[in-house]
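To start, I am sharing the structure in question, which I have written as structure tokens.
Missing here: one protein chain of the complex. Every other protein chain is in place.
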Amino acid sequence: MCVKFRGSHILSVAQFERDDIQRIFRIADRMEPYAQRRRATRVLEGAILGNMFFEASTRTRISFGSAFNLLGGEVRESVGMDSLSLVKGESLQDTARVLSGFSDVICMRHPLAGSVAEFAAASRVPVLNGGDGSNEHPSQALLDLYTIEKEMAGRGRGIDGLRITMVGDLKYGRTVHSLSKLLRLFERVHVVLVSPPELRMPPPLVDELRASGQRVDESENLEASIAHVDIVYSTRIQEERFPDREQADSYRGRLRLNQAIYTQHCEPNTVIMHPLPRDSRAEANELDRDLDQNPNLAIFRQTDNGLLIRMALFALVLDVVDLVDKYAREVPWHTPNRGV
Amino acid sequence: MCVKFRGSHILSVAQFERDDIQRIFRIADRMEPYAQRRRATRVLEGAILGNMFFEASTRTRISFGSAFNLLGGEVRESVGMDSLSLVKGESLQDTARVLSGFSDVICMRHPLAGSVAEFAAASRVPVLNGGDGSNEHPSQALLDLYTIEKEMAGRGRGIDGLRITMVGDLKYGRTVHSLSKLLRLFERVHVVLVSPPELRMPPPLVDELRASGQRVDESENLEASIAHVDIVYSTRIQEERFPDREQADSYRGRLRLNQAIYTQHCEPNTVIMHPLPRDSRAEANELDRDLDQNPNLAIFRQTDNGLLIRMALFALVLDVVDLVDKYAREVPWHTPNRGV
Partner (left out) sequence: MCVKFRGSHILSVAQFERDDIQRIFRIADRMEPYAQRRRATRVLEGAILGNMFFEASTRTRISFGSAFNLLGGEVRESVGMDSLSLVKGESLQDTARVLSGFSDVICMRHPLAGSVAEFAAASRVPVLNGGDGSNEHPSQALLDLYTIEKEMAGRGRGIDGLRITMVGDLKYGRTVHSLSKLLRLFERVHVVLVSPPELRMPPPLVDELRASGQRVDESENLEASIAHVDIVYSTRIQEERFPDREQADSYRGRLRLNQAIYTQHCEPNTVIMHPLPRDSRAEANELDRDLDQNPNLAIFRQTDNGLLIRMALFALVLDVVDLVDKYAREVPWHTPNRGV
């Protein structure tokens, strides 16, 4: 069997080749019956995830924790920095040596770019990067691409030949950076980047995307840029990454998509994505709530897919992909979200 | 089989008719061997509770979490608002859509009245209200009434014909509001309300209680009001709900019950209840610690009953009431609180 990621850290999208991504996606497919509670599995019964969120993130933390629970495992958690030995002068290496003795795998988020890799180097168990500052968030990039693949498959298409428009804060938005890196692995992709001029995607990322053979256009005009694409990927102004919070406020609400604009400008089946949370305050409203009835709004399918991707990553590094079904059992309780 | 609450949200005591309450109480009875660790059950093995406490409450949070563990399930938790996407402008509906994909059932507490119902409307799994501001806290009302039923049963009585005195902050005390709503479903109940005039129970609640046929008296005199009743239900000044904290302080300690007052004024078997925490600071001391040896002090039986009620609610909405025993097994470890 292929053991490429057994016992490995998952730190960056740069670790993946096109074949790896396909393999992860096919494992994610196999997790769906468990995520939808049509079956349960005990394969990780007795295993422990150390869910170390040195920067708070309810959504991502619970997604990783639930993914591990869905495979039968237990979760020990830490949230925030206050309680951390780091404030008593402990090195990240020491923290890693100690905490990695308490669990079988660690998921870690940290506000500092590079810190997760530093931690992983001293860890005795696999570490999954749950986001390190503005650097990487590989499970988010994978779930975004997995969603694109599934949405395109429903239209009889693949990722090759994709036309995608990314909208919003392309400077600080970690998710669009990681997604653009993954898109380099595919063919004939056309990427349109729409942002205020000050929030353009960093030029090196644009250059690399072009160097990989993809077509890239940049624009400040939303309406003109969503007309002939398969995906509109909207993002939030990453106010917490701005040096100046007031400056962030000035960009909020400049690039809004609502149902009227969608109807007037988009092709009929254009998929709308967003990494969430979407800012629904009146002054921002980047994706209007009148889109909620639009069947092409894929934002909640994205978060559901996140659970599948994270289950797949755990199964991969702990090498239980082919054992999940062997430890399967019935679900005796009422499951209202079955089949959703 | 009756499936009335299968997959339902539990948001308000107004959802329950008298028959429903009886049914929940009989399910709670059946949970006792598990809560006392005479047996364990695996019926919810693999199920996930999302325990979302957007307002902190150690006692209630752990009671819900332990109740779910006692049925064999796993718990993912969030405490407080800081880490929440809501602060990035996410709507409560979006939060509900996302979080409800990560669990089989959600318990939620939130400081804002009505927020739990708003959340539930967008959730894909059942939501149990763990308290929304000064609005509702249905599991507390059920455990109070369940305790009353059990204490009365020990005296050969039922809830019909009950004589109960409620004491303290009847204006902001959510628990006495909910309990008075439930008491409307029974017959010949006599309710005496004792509070400072400024902290009287809201008149609409008093009117509804009278309209249901119950007798209601209001008073400011503790001693005269506890003489001929079955239950004295004392409450804490809800300082956190007061617009002005100093004002709250001025009421603290005005209506104190101790053993001497009890002996002089109460009938011999009068039951003493309190939703806890009781304020034992010298300036408050609403229920004196010299009552701790009084066998009629039911305050800790209340909290133990809370575990049974919450197990019953989970079993009900997840439709496993009749499966709990089927998945039962022995408890191999030493259980000191067996039979307590």
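In order of appearance the chains are A and B, and numbering begins at 1 in each one.
Here, a contact is a pair of C-beta atoms (placed from the backbone, for glycine too) under 8 Å apart; a residue touches a chain by one contact, two chains touch by 3 or more.
All values derive from a computational prediction rather than experimental measurement.
Residue-wise, the contact with the chain that is not shown comes from A:44, picked out of A:24, A:44 or A:108.
The hidden chain makes contact, of the residues A:148, A:318 or A:331, with A:318. Considering the whole complex, the residue from A:58, A:100, A:234 or A:335 that touches the absent chain is A:100. Where subunit B meets the chain that is not shown, the touching residues are 37, 40-42, 56-59, 61-63, 65-66, 69-70, 72, 74-75, 79-80, 236, 239, 276-281, 284, 289, 300, 303-304, 307, 329, 331-337, 340.
Remark: the residues of subunit A touching the chain excluded from display are 6-7, 43-48, 50, 74, 76, 78, 82-85, 88-91, 93-95, 97-104, 124-126, 317-320, 323, 327.
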